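One structure is given below, encoded as structure tokens.
What you see is the complex with one protein chain gone and the rest in place.
Here is chain A:
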Amino acid sequence: MSHLSNPLASAAQLFSRTSDNALPIELQDSIRFYTARLTQAAGILLRFPQDITAQANVLLHRYWLMDDLMQHEFSDVSAATIYLTAKMSASPRSLRSITNVYAYLLSPSSSLASDTDPKNDPSSYYLSESTYIARRNRLLHIEGQILAALGFNTHVALPHPLAITYLQTLDAFHGKGGKAVAQKTVQYLNTALLSPQMLYLTHQPCALATAAIYLASREAGVKMPENEWWEVFDTEREELGFLVVGMKSLEGIAQEARERYGGGAMISRDDIRQELRKMGLVPGGGPGSGDAVEDEEAEMARMLDAKVSA
């Protein structure tokens, strides 16, 4: 039943969104990684159960296979997905709380991704009523775009509960290292959410759970059955190998991004345009020129503002 499975990205979707794009693949990777990490941070500050944050990140990746990465500001897309996911769940949050959290995370006071504790300056993340309304309208606009792009299919099945069931099946909690393995497994699953390889769009939850358990048990030095135990959990050896490599590769991607953009909390479309210029490429918003897209959006924001004030 659907509680165990997800819709997966088709090969055509993956191909067209990653290769027909004006953006070089490494820039796409950093956008996906930074934005997913921002969602995760916001989820923690908004005190969401992890399943909401995880679902939001899966929806984010799915949406970016349909629409151009440069169409909206990345942090706005992250905020809109988290708002949408929370709205459908048992613990919704107001738009005001969400915009506040994002304002903080994007401000210089944000402690996300900074090694030293930054000076806390509340005025740097204060949202005035008018700024809030403009931002809210932007988020609501993106929410509609996301839903339409996904065909209103917002179903996300997560591998986390499956992983715990699998560990119980493997009798992992009997031994000493059981708890550590479970913890590591969940850590790997959450890390995979940030991966620009979009593992949650290419593999079913059962395979993700199995791969995370495989890695976690290897690292914790817990003895696993000597036969092909992953087949019991509906995972082929090939899939397992691919996912294990994918899950381990995030560290490199994170390091590379850090070298490229410094230790900032988040990158914006301007950062990407700057990178493009550095590479000698014309910064544009996908098929159309970037300015045209921006004009259209500014006009939209103006229209929305006019509507609200009316």
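We take it that a residue touches a chain if its C-beta (ideal position, glycine included) is under 8 Å from a C-beta of that chain, and two chains touch if they have at least 3 such contacts; residues count from 1.
What we mean here is this: contacts and distances are computed from a predicted model.
Engineer: Mind telling me which option in "2-oxoisovalerate dehydrogenase subunit alpha", "Ribosome biogenesis regulatory protein", "cyclin-dependent kinase" or "Ubiquitin-conjugating enzyme E2 1" is what UniProt lists for the chain we can't see?
Structural biologist: Missing chain, per its UniProt entry: "cyclin-dependent kinase".
Engineer: Which one, A:S10, A:Q168 or A:Q183, makes contact with the chain that was left out?
Structural biologist: Here the residue in touch with the unshown chain is A:S10.
Engineer: In the full complex, which of A:L127, A:A149 or A:I164 touches the chain missing from this view?
Structural biologist: A:A149
Engineer: Looking at the whole complex, which of A:H141, A:H160, A:K184 or A:R269 touches the chain that is not displayed?
Structural biologist: A:H141
Engineer: Even though one chain is hidden, which residues of chain A still touch it in the full complex?
Structural biologist: The list for chain A reads 1-2, 4-10, 13, 62, 66, 83-84, 87-88, 90, 92, 95, 139-141, 143-145, 147-155, 204, 206, 224, 226-228, 231, 234-236, 296, 300.
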